[in-house]
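For this view, one protein chain was removed and the others were kept in their places.
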Amino acid sequence: MPSAAILEVRGLTKRFGGLTAVSSLGFEVREGEILGMIGPNGAGKSTTFNLIAGTYAATQGEVRFAGEQILGLPPHRIAARGVMRTFQHNRPFGGMPVIDNVLVGAHTRFASGLWAVVGGRALREETQRRKRAAELIEFVGLGELPHADVATLSFGQGRLLEIARALAGEPRLLLFDEPAAGLTLAECERLAGIIRGIAARGIAVLLIEHDMHFLLPLAQRVAVLNFGVKIADGLPEQIRNHPAVLEAYLGSHAAA
Amino acid sequence: MKNLLAVAAALLAASTFAQEPIKIGVITDRVGVSKPYSEPCTEGTVFGAAEINRRGGVLGRKIELLIEDDQSRPDISAALARKLIDQGAVFILSMSLTPATQQQQTVTMEAKTPQMTPMNSGDTLTTQLPNPYFWQTGPLGSIQIATLLAHARAQNLKRVALISDNSDLGQLLARFFRAGLEKAGIQIAAEEVVPRGATTAEPQMQKIRAANPDAMFMAGVLTAENVLIFKAYRQFGLKFPIHSSYNLSVPVYMSVAKGLIDGVTFVDAYDPDKPEVKQFVAEYTKATGKAPFNMHGYGYDGIMMVAEAIRRAGSTDKEKIREAMQQTSYAGVMGAKGMKYRFPEGKRAGFDPDGMVVRVYEGDRQGRVVHVGQK
Amino acid sequence: MSSLLRWLGAALLLAGAAFLLSDYHNDVYRKLLLWVTLALSYNFLFGICGQIAFSHFAFYGIGAYSVVIFLFQFHLPFPLAILLGIALCILFALAVAIPSARLEGFYLALATLALAQLFIVVLNEGGAVTGGPGGLANYKLPEFLGTRIRGPWYTAVIVLLLLGTLAVLWRLDRSWFGRACRAVRDNPEVAAAMGVDVARTKVTAFTLTSALAGIAGMVYAFVDNTVNPPIFGLDNAFLLLFMVIVGGAGRHAGAIIGAALLFLVPFVLSPLIGHHHVLVFGVLVVAAILLQPRGLVGLYDAIRRHP
Partner (left out) sequence: MQDFLELTVSAAASGCIYGLIALAYLLMIRPTGIINFAVGEWAMVGAFGGYLLLSKFEWPYPLGMAAVLVFMLVIGWLTERIAVRPLVERGAPLLAPILALLGMLVVFREAISVSFAPDPHPVPYALGIQRQSFFIIAVTSVVFIGVWLFFERTIAGKSFEAVAIHRRAAALMGINLSRVTALSFAAGAGAAGLAGLLVSPNVSAHYLMGVPLAIQGFTALVIGGVGRVEGALLGGLLLAFAEQLTVRYAPIPAGYAQGVPLLLLMLFLLLRPTGLLRAK
């Protein structure tokens, strides 16, 4: 029972000078689905990611989110529509504790304006949001650390904070940028559980990953990129044995 | 025995009471832009106070100077005026930036405490506020220009150039130079400003050259920028005469504008041939080992006038000092021979309009007096 | 409720002190309170939002001059003069901040550097309207209901200004807006990905703090009942920056401590070591940045943590 596609990418192309990083890429992600995207280094995964999030401007193409074109919107607008992301290298805001980091993620969800803040009428909303943020911190498993200095978090905890922060924005699509990178095996398993939990809430997940062992059991569908071109997509088990994939990705990986 | 001791103690107490010094506040600048002028002026005041005390003080009491540094920051300056008043100063001498003196006035007016600036020369200081407790004995910009014009009358000026800098005082002097020139019916053919920090004054001097004036008047007070003007003047080989404000009367020009200022006339409140000046120079040099110049004279006259007023008031009551100050008639170091500081008809700017002299640079030396007064 | 009582207590304490002080100490106290007020709003801009601007004193000046000019040259009613003054601050702030916010790096610093200097040029050249280099004087605070607020009562007005400014900044800091500012300071790119409109946040923070500086300037205009250009120049803008750094950027307590310390240093040190106090001040600033980047507040935290 495939639900509606929340993200549709058509003919997405990005050139940096003479180099084509992404070429006529097309795919879609449905609500509650985990779409994996793999490929060797330099395949254009991160570029695709940054194009969707609005960090880079596309050369041409179409990115529709919930039926509307979002290509060309600035990143904060895209986030406001419900597309949130995590960063491969954890990038917390160093100047505030864990819970405030999460609350920044909820930035677009605050209803009260500046006057309400100055006048004190926003206090109730602030309290509610703070409670909700604490729940999210609990959900990702940082329950005891809401007031910790982010500098004291371990790398794995930092990754969890990234996720809680993105969830606070009440996303309909969550973009994960190599979330397993640098994690221990045990942390990877916890992470996989969390990602499944997120998808189970009906949130679409686009997951870019280098590590096949992490991705294939987790994703419902997988797209493979090489030199900016999608060379295959399908179910994880199909991808595992796809000749072109083996050639382009696993082959080089095995040789290396 | 016990009684004797008690009497002695009482006597001692009475005599120390009699020797309680009269406190006079000084607000100067040791850090900011007016430091080059404030420091020698203050040294003159310190020397004057020591001399007064050596001669037995005023009303049998010593004078004590309370010196404060306002860094040329007007808001700090006003606070310091209050400090001095709280500490019991019966008079305040202001030797910092003109706006600082201005801001102190808002305090002295409210606290009814006599205040005088012996060196600021902006005309507006006594007119902007109706403050009966404030006097100014520096030579006003309007007097400077009138004196210069009186001297230049023989030159039959029709069109002149006016040049200044963008400092507070430079702008104020330029305003009154302009007014003086307009009043005399002289056309200002070019009016230029050399901003603080300029690296050349050539474009300004070109414009003045193009206007072909009969003479150039300088109202600026920033030494470095004034030197730029002289450099451009020499470089272009210009010939029209230069008449400058009293800023050229400080001796630093003799070294920093070497070879550039021969023949420049400037207005000064200091006549080195005056007997009082010779005596002042001799005594100051003997006491400090350093030769004074006119800025020291301003500060010296300032404290002398204040002491005089207190003497005539016969008391340290501020209201009595105010009345006595208004009646001042004092001949000091500054001013042409025979000049007396006075505040007639309720005026509070006390430099005699006929008390300035015009001098001329001979080589690099501040030379002779070539004109006296406004006639 | 208890927090309201706390604010009230602070107001009574700070204002009450004015009635015990001599004229001199009252005057220093007033100017200290104003510096603290400015440091608080500047801290929000620089310490919390991470923007360097040198225009804070220019806006202080725009506030001060505009209220005096509107009241005594154009004879407008008091509330209107105040509103127009604030509007003027907001207008200038937007004009500088909107183009600067498009650019990364230190462009706001440069644009405000130019603005601060232009402002002084305009004051000096303003003729009768601004009074030129001598500024404007000989005016008095308008009367309310037949009485004029003066002496320690005016100090109380400044206390209200300070606490009002602090209250506004306090609430902003603890809201989505304050977090957005800190996020923009720490990492603008991530902040944008989290939905924060970086440019808008910068512009809002700059405009708001500049308006607060303008309001403080309006209060300053009646402290000595005179306004003149030297107060509003670049020197003081640099001093303000140093205050926030020495005290501890990003913390309200830091701004308060830094402003109090650096404002009072000349008063205390000048009688002891003469004009060398400025050298001491410079060394202090460098030492603070080198040894304790979180400023005196950070030092206090460190000592408390490891006694």
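Going by the order they are written in, the chains are A, B and C; count residues from 1 in each one.
Note that a residue touches a chain if its C-beta (ideal position, glycine included) is under 8 Å from a C-beta of that chain, and two chains touch if they have at least 3 such contacts.
All values reported here derive from a predicted model rather than from experimental measurement.
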{"item": "Displayed chains contacted by the hidden chain, counting the whole assembly", "value": "B, C"}
{"item": "Which residue of C:L8, C:L83, C:L264 or C:L279 touches the chain not shown here", "value": "C:L279"}
{"item": "Residue among B:V33, B:I261 or B:M304 that touches the chain left out of view", "value": "B:V33"}
{"item": "Touching residue (missing chain; options C:L21, C:I52, C:L94 or C:V129)", "value": "C:I52"}
{"item": "Residue in contact with the excluded chain [from B:N120, B:Q204, B:T265 or B:T328]", "value": "B:Q204"}
{"item": "Hidden partner chain, residues of chain B it touches", "value": "31, 33, 35-36, 39, 166, 171, 191-193, 195-200, 202-204, 206-207, 209-210, 223-225, 227-228, 231, 234-236, 250, 252, 255-256, 258"}
{"item": "Sites on chain C contacted by the missing partner chain, in the whole complex", "value": "50, 52, 99-100, 103, 106-107, 110-111, 113-115, 117-118, 121-122, 124-125, 234, 238, 241-242, 245, 275-276, 278-279, 281-283, 285-286, 288-290, 293"}
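As a convention for this text, only the chains that are shown with their structure count from here on.
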{"item": "Relative to chain B, chain with the most remote C-alpha centre", "value": "A"}
{"item": "Chain whose averaged C-alpha position falls nearest the assembly-wide average", "value": "C"}
{"item": "Rounded Å distance, chain B centre to chain C centre (Cα mean)", "value": "35"}
{"item": "Distance from chain B to chain A - Cα centre to Cα centre, in angstrom", "value": "74"}
{"item": "Distance between the centres, which are taken as Cα means, of chain C and chain A, whole angstrom", "value": "42"}
{"item": "Multi-partner residues of chain B (at least 2 other chains)", "value": "none"}
{"item": "For the chain A and chain C complex, residues of the former touching the latter", "value": "53, 55, 74-76, 79-80, 84-85, 87, 91, 93-96, 100, 103-108, 110, 112, 114, 117-118, 120, 122, 126, 129, 165-166, 169"}
{"item": "Chain C to chain A touching residues, read off their complex", "value": "168, 171-172, 174-177, 179-180, 182-183, 185-187, 189-198, 204, 250"}
{"item": "In the complex, chain B residues that touch chain C", "value": "30-31, 68-69, 71-76, 78-79, 82-83, 85-87, 97-100, 102-103, 105-107, 111, 122, 124-125, 128-130, 166-169, 171-172, 175"}
